[in-house]
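Moving on, here comes chain A:
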Amino acid sequence: MGIISIENTDKLFWLGRYTERVYSTIKIFENRFDSIIDMDEYEYSEFCKRQDIPNIYSSREDFSQKYCFSLDDENSIFSNLMRAYDNAIVLREEIGSDTLSYIQLAVYAMKKATISKAPLIGLQKVTDNIAAFWGLADDAIDESQIRNIIKVGKIVERIDLYARMKEEPEKLRREAKRLLNRIDKSGMRYNHKMLAHVNYLVQLDELPYGSLIESIENLVGDE
Partner candidate 1 sequence: MKRLRFQYHMKLSFSNKVCNHRFTLKCIPRDTDSQIIENYSVSVYPDHINSENIDSHGNITLFGYAGEYHQSFGFDLEGVAITGLSEYEGAKELHKVGMYRYQTQITEPGEKLKSFHKVILSSEKNSSTDSTAHLIMQKIYEKLTYKQGLTVMETTAEEVLNKGGGVCQDYAHVMLAICRMEKIPCRYVTGMMLGEGSSHAWVEVWDDNKWIGFDPTNNKRVDDEYIKISNGRDYSDCLVNQGIFIGNVIQNQEISVFVYEEVNDKND
Partner candidate 2 sequence: MITYMDIFNREKNVEDLEVYTGVGDVNEQLARYGVKFGIYKNNEFKEQLFPFDMIPRVIDGEEFRYLEKGLKQRVKALNLFIDDIYGEKHIIKDKVIPEEFIYAGSGYLSQCEGIKPPKGVYSHISGIDLVQSKDGIWYVLEDNLRIPSGASYPMIARGISRRSAPNLFAGKHIEDNRNYAQLLRKTMDHVNIGGHTVILSPGRYNAAYFEHSYLAEKTGAHLVTGKELIVENDKLYFIDYSGRKERVGAVYRRISDEYLDPMNFNKESVIGIPHIFDIYRKGNVALINAPGNGVADDKGIYYFVPKMIKYYLGEEAVLNNAPTFLPYYEKDMKYVMDNFDDLVIKDVAEAGGYGVVFGNKLSSEEKVRFKEMLKNEPRRFIAQNVIDFIDIDIMDNGKLLPRKADLRAFVLMAEEPMVWKSGLTRFSRNPDSFIVNSSQGGGFKDTWVLSQ
């Protein structure tokens, strides 16, 4: 019927952000894990610094265990997945039971991965389900506004993550452009000046990653 409350708008946005965060951090973790195996024992401390999360880990093993699976670690991938779940569970009538079920399945997959002897393989099942969630969200949700809010959440999160990982400016430019195309279709309220500023920042040759993170974080929400 095309009416969405402020609360649900907010939840859809964060559902987009958290699913992206879980998906991308698993991907990033997989890459780093590969290099940690036979190279740099302490690479995870650099990882924490970039992610702007406290390094509370005592060793390589401790890091891979807690950062992925500990619900006591508020920055862990599992904690972020539960945040995605908390937003999704109250959106059943907006996104539909079938779409929602993939978030539920991702949670079950994460629980299995936690006790698995091959955690990376377990984590792959998590990303499989998130990818399926996105696919179905795109395909099965009639309301374009709902789809667009989730997508805006995804892109905002991606820009944020890329900036933290100091990715190539070209990648950030691409995402910023996608954001520009999408955000007005979502009907969300956002800070127009801030959006212009994000677009200005990504064009600079020396990309100021710090300011970009700050700007993108303040794009949506209370002005």
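As a selection rule, all candidates are chains of the complex that A comes from, given by their letters.
Simple rule for what comes next: a residue touches a chain if its C-beta (ideal position, glycine included) is under 8 Å from a C-beta of that chain, and two chains touch if they have at least 3 such contacts; residues count from 1.
Predicted, not measured: the structure shown is a model, and the values here were computed from it.
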{"item": "Numbered candidate touching chain A, per complex, among 1 or 2", "value": "2"}
{"item": "Complex interface listing, chain A residues touching candidate 2", "value": "1, 3-9, 89-90, 92-93, 96-97, 100-101, 104-105, 108, 187-189"}
